[in-house]
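Left out: one protein chain. Kept in place: all the others.
The letters A, B, C, D and E name the chains in turn, as written, and every chain counts its residues from 1.
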Amino acid sequence: MRIKVINPNTLEVMTQGINETVKMVARPDTEFVTVNPSRGPISIEGMYDSYLAAPQVIEEVLREKEKYDAYIIACYGDPALEAVREITEVPVIGICEASLYIASLLAPNFSIITVIPRVIVPLQQLVAKYGLAQRLASIRVTNLSVEEFAKDLVAGQRALLDEGRKAVVEDRAESLLLGCAGMAGLDAMMEKELGVPVIDGVAAAVKLAEALVDLGKKTSKINTYKYPEKKEFKGMAKIFQP
Amino acid sequence: MRIKVINPNTLEVMTQGINETVKMVARPDTEFVTVNPSRGPISIEGMYDSYLAAPQVIEEVLREKEKYDAYIIACYGDPALEAVREITEVPVIGICEASLYIASLLAPNFSIITVIPRVIVPLQQLVAKYGLAQRLASIRVTNLSVEEFAKDLVAGQRALLDEGRKAVVEDRAESLLLGCAGMAGLDAMMEKELGVPVIDGVAAAVKLAEALVDLGKKTSKINTYKYPEKKEFKGMAKIFQP
Amino acid sequence: MRIKVINPNTLEVMTQGINETVKMVARPDTEFVTVNPSRGPISIEGMYDSYLAAPQVIEEVLREKEKYDAYIIACYGDPALEAVREITEVPVIGICEASLYIASLLAPNFSIITVIPRVIVPLQQLVAKYGLAQRLASIRVTNLSVEEFAKDLVAGQRALLDEGRKAVVEDRAESLLLGCAGMAGLDAMMEKELGVPVIDGVAAAVKLAEALVDLGKKTSKINTYKYPEKKEFKGMAKIFQP
Amino acid sequence: MRIKVINPNTLEVMTQGINETVKMVARPDTEFVTVNPSRGPISIEGMYDSYLAAPQVIEEVLREKEKYDAYIIACYGDPALEAVREITEVPVIGICEASLYIASLLAPNFSIITVIPRVIVPLQQLVAKYGLAQRLASIRVTNLSVEEFAKDLVAGQRALLDEGRKAVVEDRAESLLLGCAGMAGLDAMMEKELGVPVIDGVAAAVKLAEALVDLGKKTSKINTYKYPEKKEFKGMAKIFQP
Amino acid sequence: MRIKVINPNTLEVMTQGINETVKMVARPDTEFVTVNPSRGPISIEGMYDSYLAAPQVIEEVLREKEKYDAYIIACYGDPALEAVREITEVPVIGICEASLYIASLLAPNFSIITVIPRVIVPLQQLVAKYGLAQRLASIRVTNLSVEEFAKDLVAGQRALLDEGRKAVVEDRAESLLLGCAGMAGLDAMMEKELGVPVIDGVAAAVKLAEALVDLGKKTSKINTYKYPEKKEFKGMAKIFQP
Partner (left out) sequence: MRIKVINPNTLEVMTQGINETVKMVARPDTEFVTVNPSRGPISIEGMYDSYLAAPQVIEEVLREKEKYDAYIIACYGDPALEAVREITEVPVIGICEASLYIASLLAPNFSIITVIPRVIVPLQQLVAKYGLAQRLASIRVTNLSVEEFAKDLVAGQRALLDEGRKAVVEDRAESLLLGCAGMAGLDAMMEKELGVPVIDGVAAAVKLAEALVDLGKKTSKINTYKYPEKKEFKGMAKIFQP
């Protein structure tokens, strides 16, 4: 089985971090590549960043369509998720959605620890769209940007632990979700310190991708996720023409 | 007051139709332009189209940022709406959101008549995000694509009337929403035939834009809609750099 | 266009304050009158007051039915709103409903600052009825009655600012709503101090009324808001007989 | 124990019907009177009727405040319910709310059979306010007005049975609620024919009133239902002055 | 009328306490027995305890099926409630459900004061299932187990008062619910101290059982609560064979 993991931003050190996590959790017989587009925002912290990263996510899927058995979008805002489900039959997993379902199997509720305050409302809306708002104990932020987190992992881990602890103690969260792909790999350390399940969306997505491929399941193409309608995309690269 | 109306797709005949409606409803002292990007999908019918049209919507706003007092995104999926709210302080109105509020002032519920089945689920999710799912009597489709509708307006109007009538009779809708900017201007004809308020999102958005500008209100920049974070957008045109 | 603005209580100084706001925001070509009934509670703070003010609101509309193009009910509990929609075809706007939609176009959430604790639950229920409970960050109170607020505007403004600031800082509200018509006109001062959009429901309602009249839209008369059934109203003034 | 049952409309034959039901279900030691105001609409079918009946309901309670241990508002729209809870400490029961709770103890869902289509939306909103929207299988109407129902009970019962049967068969309702006080007493006949519990709100309210009085429970006066604020009610009868 | 009150746990002192409350509130003509199974957990604090107590609750009903006019399940988790509704036609009341409806007739919201933190989530889910989550101000715990509460009533009452006071002051609860059958009988003391209605689910259930029997209402047997399907229950006592 071959899985393509797409980091929607252009921060290569983060792509490497994601790749480390994928390597650690993927089964031996799972082949994978972790890529990021060459164009686009260096990090995704808000809807502007997200919308400007989305076409490159789509392009990463279109470019080598027949080659993969599943795709993972490794940004916690799940950018372009439904669009990618339209252009391929193989399963497409967003790390936010993946983390929500995995956590729900282990605990009755969860808090998300993410980067900066401006993404709180978009994440609330995303969780509500997936239907799990009633399980959301809180969304807390480290107040470190994606880049700051990447540059000073020690400070980042301290902030994650601080906010995770507050989520458990003050918000009664019974599990925690790492709300940024830049936090990939930090779940074990946090679990050890805090004593609750901590879900890394990247790891969760890899295992769900493997599960869906094992089951031979494909994305429903009957209506909402049908292939895009045949139409002209003026002035756009040929790869985008449906 | 100057309003920029952006048709996110590249179908110029539709831009003209939208412009006709704007002209008809704008106040004499309201200046406006109606534009469409030169690049991108000829119509928007699904999330793939929507995500690939979004950057050009953003670009249309960035290009002449200081010149306008409000922006209207004239596609019923409200593509890139929150992103545009991040990059300007002036009000930004999506025609779906506009139509929902205007209808809610006139009737206790509404049905949306839109184009093809694949957009039903995304519209349900959009209405739910705005909080008005409990007022949604139904979403019905003409089964004509945006282009088919534009090419054969007679067939289009007949289908609109047929579905609108079913929404009123079978689904007990007390108002109707035109679920595509390509239907702009058809509200009066439908009202006359069906006897319930019919809301054209384009017209609704123009009046709400005028209202907000009159009130001197600006988009909240305190958190979610703050200007994008300063960061590198690799390989992208200078206009997109925050 | 002629708009009748009805203050449902009998506090004339408040009617004058509302009128000042209407004058300030109405377009030059909008004619308006601001009235209050001669009978009824001097202020509306609870459902008892509200129900006893409602018939006089209805009477104010019935009395000069053909003369106006829109009605505004200028009390934040929107008393008798649906009833008035039954007795006229022209748009009827409640200032609570108006403020919710205007705020939702500018910010992802809002707090309401209102008068005394007993109106918190009725306002929660009203916001939920309009569908926007998920956008409600909090309801806060000045702990000043309508009359106290009217008598000591300095204390009133201080309390408004204090509670508004707490809503922004503690409840993460990204916009604020003035939860009493007696606060009309104080939005600009608060915006300047607090840096978030502050919506005055009276002003919002005026602009929405103008918008609906411009669009030529009428209240749906197909079912829920049909004219009242013909029937006897025993012992009541002729004006109330349907 | 003394209970005052208030029919908010002025249709005396309906008051007598309600009284028959009360007599049938009240315990031997329960004293009661069933009254209707001398002023107001002959029936309540919509919010206009409801708001114009409300002050007289309030007056019926104020007039003899110390004399009763509980009040019942015998109209399925529960008009003025919260207002009446403000002006007395003894329990106040609306027949809609009563029927919802009693039905919920006997069946997992219910349909309401009521009079004419215009009350469907207000009833949906009322059920949602009480929190039981998820248990509402459907609202169906006999298409007979309150007066028509009162005049031709045979036609009324036939329509009730027809719609009740459809609710059970087509909407999978497992219990039925009589959605108008004018239908009081018809539950037994319907149960026999349809084989599901049929709840008469008047009967339900009587038993809940007895239950609350037996328990010695009073309405919470700590905030929302506090006695009305002391204030002037201009030009209104002394009885209404708080 | 004969009512069987079943304490699902095996703590006899608690059964006696429940019986005291039943005796105090039941009408003189209501016969009742209060029992507990001889097998099963000494208290119910979590879903493990609940599932292991359920069969004995069922057995208590099956054992003397024709003898009673109503059953009460006197544990705040309402264990086996729907199952018991399947095996008898007479009304079956759970004390949690009962307390929610009684409180809702007296106050716009409520807090539940219960035993230990692990039951908070199951109670939230139970309240949501009954539809009243929007009225739930908070769930607070005494941090005393059922047995500790039974052994040291003084400490128990102090903790109840402390948490009840916090619910009223900090969570704005306008009524309180005793969230454990072991607290039966403490409502009056708390009401006196705290000034809000306090509902004892056992007492509430007794009065609702009397109400339903008076009305002659039976559980709906049309679908969900039909008698169990005829089938083999391998290796189980004959009493359990449908």
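List of remarks:
As a working rule, contacts are C-beta pairs under 8 Å (C-beta built on N, C-alpha and C of every residue); 3 or more make two chains touch, one makes a residue touch a chain.
Please read these numbers as outputs of a predicted model, since none were measured by experiment.
Within the whole complex, touches from the chain that is not shown fall on A, B, D, E.
Annotation: of E:49, E:69 or E:214, E:49 touches the absent chain (contact as defined above).
Residues of subunit B that touch the chain left out of view are 117, 120-121, 128. Across the interface with the omitted chain, subunit D contributes residues 108-109, 134, 172, 174. If you put the missing chain back, the residues of subunit A touching it would be 25, 27, 91, 93, 97-98, 101-102, 104-108, 130-135, 168, 172, 174-175, 188, 195-197, 199, 203-204, 207-208, 210-212, 214-225.
As a convention for this text, only the chains that are shown with their structure count from here on.
Note: the chain lying farthest from subunit D is A, by mean C-alpha position. Distance between chain centres (mean CA atoms), subunit C to subunit D: 29 Å. Shared interface positions of subunit E, i.e. residues touching 2 or more other chains, are given as 108, 134, 172, 174. Taken pairwise by the contact criterion, the protein chains fit none of the simple patterns, being neither a path, a ring, a star nor fully connected.
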